[in-house]
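Taken from a larger complex, these chains appear in their original positions, while the remainder are omitted.
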Amino acid sequence: MDQHSNTIGIAREATLGELAAMIGGQVIGDASLRIFGAAPLYEVVSGQITLVDGVGQSLEGNAETGFAASAFVTGAARTDSPHPQIIASDPRGAFAQIVEYFLPAVAPHSVGIASGAHVHASAQLGEGCVIESGVNIGRCVQIGQRCHIMPGVVVMDHSRIGDDCVLFPNVTLYERTQLGNRVLIHSGTVLGAYGFGYRQHQGQHIRTAQLGNVVIEDDVELGAGVTIDRGTYGSTRIGTGTKIDNQVMIGHNCQIGQHNLLCSQVGIAGSCSTGNYVVLAGQVGLKDHIHLGDGAIVGAQAGVMEDLPGGQVYLGSPATTQREQMQIMAVQRRLPEMRRSLKHLERSLANTASKDTAAGERAA
Amino acid sequence: MDQHSNTIGIAREATLGELAAMIGGQVIGDASLRIFGAAPLYEVVSGQITLVDGVGQSLEGNAETGFAASAFVTGAARTDSPHPQIIASDPRGAFAQIVEYFLPAVAPHSVGIASGAHVHASAQLGEGCVIESGVNIGRCVQIGQRCHIMPGVVVMDHSRIGDDCVLFPNVTLYERTQLGNRVLIHSGTVLGAYGFGYRQHQGQHIRTAQLGNVVIEDDVELGAGVTIDRGTYGSTRIGTGTKIDNQVMIGHNCQIGQHNLLCSQVGIAGSCSTGNYVVLAGQVGLKDHIHLGDGAIVGAQAGVMEDLPGGQVYLGSPATTQREQMQIMAVQRRLPEMRRSLKHLERSLANTASKDTAAGERAA
C-alpha cells in the first residue's frame, strides 16, 4: 500500500486485505485482490470497491453494466453474491475511509496570510489561520485560531470570527457579523445585507434603519448561496448547531433556534422565530413575524401564514396539520368525481321533485 | 459623552439626558442614568436602552429575562412602567440615532483606487470614488462621482455607472450594464447573464441571441443574490425607485416598472412587464410574457399564469383575485366534510329511491 503515490497520473491501489485492515473489517473471498478505487454502486467500474449497505439491497448495480464492482463493503455477509466482500460493523463509515484513501492527496495549506490577500493592519488573527490569496479583511476584524478563509472571501469591518471556522470562496460577511466557533460557510453566502424594510414617503420607498448585524452561533453550517439579512436595530441570530442548506433566505431580525434543519430554497420573512429542532423542508416559505414551536416539521413547498405549535408535522399552503392536509389532498384528487356526483344528485332530485309534483298533481 | 472611545475594547456610554438631548426628546425619570448600549426588546440587557414603539406594546420583554432594559424610548409616556423613558415624537427615528451612537465608529474609506484593485486604463472614474482592493473594472467602463465599489466586484467592459452608487462585495455586472444614480446593489448579485433562451436543432439546445444588456434606473436597490438577465436584443429594465429583495430572479427582456417592491425569492420569467407600484410577495412566480397593471399586489407563493389588471390583490397558483381565492381556500378546508355530506346525500337519495320504488310497488 503506497502512501505517497496519489499524485496526478499515478493512481493509488491496495489489496482487499489491506483495505480491510485499514477499517478493521473482515474479508470474505480473495484478500490479495488488488483494488484501484472506490465508488458508489451507480458509477462503480471493474477494479473498484463499492458499498452495499441496505439490508437486502439489490446487487444489480445500474441498468447498463449490472454489478460492475470487483468487491464491496457491507454490514453482514451476502451469501447471494460471488464477489469478495469486506464485512464492517459500520459499513458507511468504513466505505468513507476507503473512498478517502483513494482520493488525491492534498497537501495542507500554508498557515499565514498569502501574498495577494488584503488584511487590514488593524485586524487581529489567532494562531494557525490560513488566509488565502484574494481574501479581503477589513478594519478591526477579529479572527480566532485555526480558521481557514478561502479566496474571494470578504470580511467587512468590525466582524468577529471564532475558532476553527471555515469560509469557502466568495463568501461575504458585512460589517459587525459575528461567527461562533466551528462555523462552516459555503461559497457565495452573504451575511448581513440590509433587510427589506421601507416606508413610503411622497411616492418613494425610503429605506428604514439597517443598524443591526448577523450573529451565527457555534457549530452552525451554512450552504452555498444563502442570504441572511442584518437586524433592524439588533441581531438576526442563528442558534447553535443549526444547519442551513443552499439558497436559503432568512430575513431581518429572525431568531432561528438551535439544531434546526432548513432545507434548500426555504424563505423566511422578517422577524420570524423558531424553537429548537425545527425542520423546514425544501422551498418552504414563512410569512413575517411567524413563530414555530420546538420540533415543528414543515413539509416541502408549504407556506406558513400563522404561528404553529411545535411537535407536529405541517403541510400545504396555507400550512395546516399533516392530518388535516392529507385529508384535504385526498379529497382534492377526487374533486372531478365529486362534481359529477353532485350534478347527478341535483338531476336525480330534480327528477324526484318533478315526479313528486306530478304524483301530487295526479293525487290531487 | 465620549465621542472617540468606541474602538475595540472600549465601549461607548452616555447618560439618559445626553441621549435625550441628542434626539430632541424628553426624559421621564433619572436623566443622570448611565447607558452603555442600545438594543431591541428581544435582546436588550441591563445597562442598555430599548425601543417601545407599539401603542400598548407589552413591556414584558422576552420570556427568560422579562423587561431587561434600563430605560426605553417611546412615543407617549408609559405610566405602566417604573423604568426611565425618553419621549420622542418619532421614536423609531430617535432610537435609530441612539443605536448608531453606540455602534463602533468606522473611519471613512480612502477615496481613490486601492492597491490590489484592477482598473483598466480605458475606464473613466468620477471624483470621490472609493474603489477597494480586489475590484476588477473592465475596458471603457464609465463610473460617476462618489461611487463606492467594494472588494470582489467585477464590472465588465463598457458598463456605465451613475453617481453615488454603492456596490457591495462580489457583485458582477456583465458587459454594457447601465446603472443610474444612487443605485445600491448587495453582495453576490449578478446583472446581465445570458437569458434562458434556446431553440432545438438536431436534438441539441442551441443558444439564441444574447446581445442585450441590463438597465437599472435611479434609486433602485437590489438585495443579495439577485440575478437579472440581459435582454435578447435590447434591455432588461428595472424602473426608478424599485426595490428588489434577496434571491429574486428576473428573466431576459423584462420591463419592471417604477417603485415596485419585489420580495425575496420571486421569480419572473422572460419578457414580463409590470406597471408602477406593483408588489410581489415572497416566492411569487410569473410565467413569461405576463403583464401586471399599476398597483397590482400578488400574495406569497402565488403563480401568475395570465395578465392581471392593476389595483387589486391576487392570491393562489394559478393566481386569481383575493376575493375568489379566499372563497376557494375557505371551501378547501371543508373538502373532507363536503365529501362526507355528499356520500350521505347519495345514500339518503338511494334509500329514498328504493323506498319510493318499494312504495310504488306496494301502491301498485
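Each chain carries a letter (A and B) given by its place in the written order, and its residues are counted from 1.
Simple rule for what comes next: a contact is a pair of C-beta atoms (placed from the backbone, for glycine too) under 8 Å apart; a residue touches a chain by one contact, two chains touch by 3 or more.
Model, not experiment: these values are computed from the prediction.
Novice: How many copies of this one chain make up the entire complex, given that 2 are placed?
Specialist: Taking the entire complex into account, the copy number is 3.
By our rule, only the chains that are shown with their structure count from here on.
Novice: Enter the angle, 0 to 180° in steps of 5, of the rotation superposing CA atoms of subunit A on those of subunit B.
Specialist: Between subunit A and subunit B the superposing rotation measures out at 120 degrees.
Novice: Would you mind pulling out the distance in Å between where the CA atoms of subunit A average out and where those of subunit B do?
Specialist: 23
Novice: Quick check: in the complex, which residue numbers of subunit A touch subunit B?
Specialist: Where subunit A meets subunit B, its residues are 118, 134, 136, 139-140, 142, 152, 154, 156-158, 170, 172, 174-176, 188, 190, 193-194, 196, 198, 203-205, 207-209, 211-212, 225, 227, 229, 231-235, 237, 247, 249, 251, 253, 255, 265, 267, 269, 283, 285, 287, 301, 303, 305, 317-318, 320, 324, 327-328, 330-332, 334-335, 338, 341-342, 345, 348-349, 352.
Novice: Which residues of subunit B touch subunit A in the complex?
Specialist: 7-8, 38-40, 42-44, 51, 92, 95-96, 99-100, 103-104, 106-107, 114, 116, 132-134, 150-152, 168-170, 186-188, 219, 221, 223-225, 241, 243, 245-247, 259, 261, 263-265, 282-283, 300-301, 329, 332-333, 335-336, 338-339, 342, 345-346, 349, 352-353, 356
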